[in-house]
Every structure is written in C-alpha cells, then in structure tokens.
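Worksheet: the structure to be examined is printed underneath.
The complex appears here minus one protein chain, its other protein chains still in place.
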Amino acid sequence: MKADKTKVNRLLKTARGQLDGILKMVEEDRYCIDISNQLMATQAILHSANKEIIHAHLQHCVLDALQEGNADEKMEEIMAIIDKISK
Amino acid sequence: MKADKTKVNRLLKTARGQLDGILKMVEEDRYCIDISNQLMATQAILHSANKEIIHAHLQHCVLDALQEGNADEKMEEIMAIIDKISK
Amino acid sequence: MKADKTKVNRLLKTARGQLDGILKMVEEDRYCIDISNQLMATQAILHSANKEIIHAHLQHCVLDALQEGNADEKMEEIMAIIDKISK
Partner (left out) sequence: MKADKTKVNRLLKTARGQLDGILKMVEEDRYCIDISNQLMATQAILHSANKEIIHAHLQHCVLDALQEGNADEKMEEIMAIIDKISK
C-alpha cells in the first residue's frame, strides 16, 4: 500500500471503535435514527480511508505502470474502483 | 431499535471482522487496490445494516408518529437520513 | 406533486440547459474532464430537484396515509426511494 500507513490505521481503528459503539447501541436498544446516524458516520470514515488509499495509489500507479509495462491493466483497475465507489 | 436485532448484529459483526482483516492487510503492506476493494465490501455491509434499520423504522414510524403526535418531526428525521444516505 | 412547482421547474430547466451545453461540448470535442465535471454538476441539480420532491412528499405522506388508510404502502414506497437514491 502506498498510502500513509499511520493515517489509514488511525481512520480504520476509529471506525472499528465506532462499530463497537454501534454494537453496544443495538444491544441497549437505542433509537433507530441514532444508530443509523452513527452507522453513516462510520461509513464516512471508511470512505475517507478508501480515498486516502486510492489517492496514494493514483500518485504512484502511472510510474508503476511504466516500470511494469502494464498501464492498461492499471487503468482497468482504477475504472473498476470508480464503478464501485460511485454506486 | 425496531429492526431484527439478530440480523443487524450479524451484519455489524461481519463488518467488524472484515475491518480487522483490513487492518492486517495494511500491516502486511498488501496491494492498494485489494485493500480498497475490501474496504468497499465492508462499507456495503454497513449500508445493508443501515437500510435494515431504516426499513424497520419506516414500518413503525407512522404508527409511532400518530401515537406521539409528532409526525412532522419524524418526517424531518427521515429527510435528514435521506440527505445523508444519498450523498 | 406536493413540492413547490416553481422551484422544481427552475431546477429541471437549469439541468436541461446544462445538458444542451454538454451536448455542444461533446460536439466541439472538448476535454473529457471538463465534460465530466459539467455532467456531475447537472446530476447534482437533478439530485436537488429530487430531494425537493421527496421532502415535500414526506411532509404530506403521513397525512395522506392516514386519510387513505395505506400507511404501509407509503412507507414501502419511501423505502424503495431510499434504496435507489443511496446506490
């Protein structure tokens, strides 16, 4: 992975902490809308981590593609990511 | 929460398990695109859990709104959820 | 439709005007990224129009549901909208 490992780790661990909190909220039978909001906040953090990873990948992939001679394949990978991320 | 607690719990725990896997992938310096794909799979599970929760809420909220006499407030809450979920 | 017709019309006509502009950009063989950005701006306007319509619907649907005795059906419709809008 080309992204800043410390930053990605921090985001992922925050998301995991929030997920533990949500499991507790479900256990305690908290209000649906509050749980839903927490879930969306967690998804937003994962989205940030994902963009961090993709951003770093893009900054390196052209160079990699050149060195490895597989630019087409790299662009197909990125397109597949765009397809999924924009659903 | 009005949703099926067993189902929501199962989805959230699957997501947490995947998140642990992703943290390990980061640790092992795995390929960016593979990590990104796993992250999006986890986001999709959280999205399923969220829709499960919102669905159950909608099925009950009209009735609740009647009993509590606050239909307007309930609809505002749902609109706020739609705003966030459709970003 | 329960939404402010003037506002919705204005948004839809702006989007249509932009769409005409995008067709011209394609004709003139403009830069991909510029066309893509214009397309996303147009999608954002349609999304605003859609939220305007859904918002007004929600503000009226509980009352309608009561009068028509079909709250369940209304909530199913809203859930279907949430499914599509959050894809």
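What to note about this one:
Going in written order, the chains are labelled A, B and C, and every chain counts its residues from 1.
To be clear about the criterion, a contact is a pair of C-beta atoms (placed from the backbone, for glycine too) under 8 Å apart; a residue touches a chain by one contact, two chains touch by 3 or more.
What you see is a predicted model; the values in this text were computed from it and never measured.
Counting contacts over the entire complex, the absent chain touches A, C.
Even with one chain removed from view, chain C keeps its contact list with that chain: residues 1-3, 5, 8-9, 12-13, 15-16, 19-20, 22-23, 25-26, 29-33, 35-37, 39-40, 42-43, 46-47, 49-50, 53-54, 56-57, 77, 81, 84-85.
By the touch criterion stated above, the residues of chain A touching the omitted chain are 47, 51, 54-55, 58-59, 61-63, 65-66, 71-72, 74-75, 78-79, 81-83, 85-86.
Note that only the chains that are shown with their structure count from here on.
For the pair chain A and chain B, the distance between mean C-alpha positions equals 15 Å. Averaged C-alpha coordinates put the centre of chain B at 23 Å from the centre of chain C. Looking at chain B, one finds that residues 47, 54, 81, 85 touch two or more other chains.
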